[in-house]
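A protein chain is absent from this complex, but the other protein chains hold their places.
After this line comes chain A, so read on.
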Amino acid sequence: MTDFRPEVAEFKKFSAPFEKEEQSTSKIMTHVVVGLLPSLLLSGIIFGGSALLLTGFCILTAIFWEWLSGMILKRPKSTDDLSAVVTGMVFAFMLPANFPFWKAAVGTFMAIVVFKQLFGGLGKNILNPAAASRLACWFIFRNSFIYPEPVVNSADVQSTGTLSLVSMADSYGDMFIGRVAGGLGEVSVLALLTGAFYLLAMRVISLYEPAAFLGTIFVFSYLTGQDGIYQILAGGTVLAAFFLGGDSVTTPITWKGKLAFGVLAGAITCVLRFYTHVPQAVLIAILVCDLLTPVIDRLTENKPRC
């Protein structure tokens, strides 16, 4: 910027308010990335360096697709807002550690281009891009979802490569720390909670949706004679609660709406898990509720003071 000072002051017309908070979309996204870091760290410890490579690859491709689609669709440059980084990271966290890279690239392509940009870009997508793309990948690349045994595993786990939800044999402690088979970032509940706590403290996400979601799963399981804690610890439920349900774009705006979303998603998850053989229950539940979000939003709108 040249330091050119005019001879006469040139006042411009602005409209009130003349000051804005420091908060910005990219700052919020940065917070989410930081909130995901503990899980990334633990996935590196649990599954080794390939987990870090895969996550990094997903982030880079996500940014690339964002940039490319922005160019082609002639949208203003949107890579700065870092939402692509978040999408890439969350998507990677739901993959097995040995997922082929090219398939991951296809996955981020679907997430960014199909489920986000074609809907109109950030803020206009109805489905959570990472979740939608992950579900699509699961159907397309069914046989690539082979979960390797964690590098650090406790001795008493025999069942290798079986998800906790299928084997029903992992201990609470293993599932809490993450010494079980599963997606990169979704296995360690401890790390996820650490990140979620950071996001709550930063007021990036609110507790309404996760609490309603996990609470519903627990109560539903209890009432139907299932092990509620196991249902929460297994199958990426916590990742979905905080990082898919905490995604402001695809969840309702008001706290009432968030509660409704959580309860509904929790109930659908349990119904699918207990009474059907539909796999990926959590993802389907979240995506169905994403679709219902406009309706929930309309019903739980704030009432003007009149």
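We adopt the following convention: contacts are C-beta pairs under 8 Å (C-beta built on N, C-alpha and C of every residue); 3 or more make two chains touch, one makes a residue touch a chain; residues count from 1.
Note that in this section contacts and distances are computed from a predicted model.
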Checklist entry - Between "Electron transport complex, RnfABCDGE type, C subunit", "Sulfur carrier protein", "Carbon-monoxide dehydrogenase large subunit" or "Sugar ABC transporter ATP-binding protein", which matches the UniProt record of the unshown chain? => result "Electron transport complex, RnfABCDGE type, C subunit"
Item to check | Which of A:T25, A:S171 or A:Q226 contacts the chain that the document leaves out | outcome: A:T25
Item to check | Touch with the omitted chain, as defined above, among A:S78, A:N128 or A:T269 | outcome: A:S78
Checklist entry - Which residues does chain A use to touch the chain missing from this display? => result 5-28, 78, 81, 120-124, 248-249, 251, 253-254, 301-306
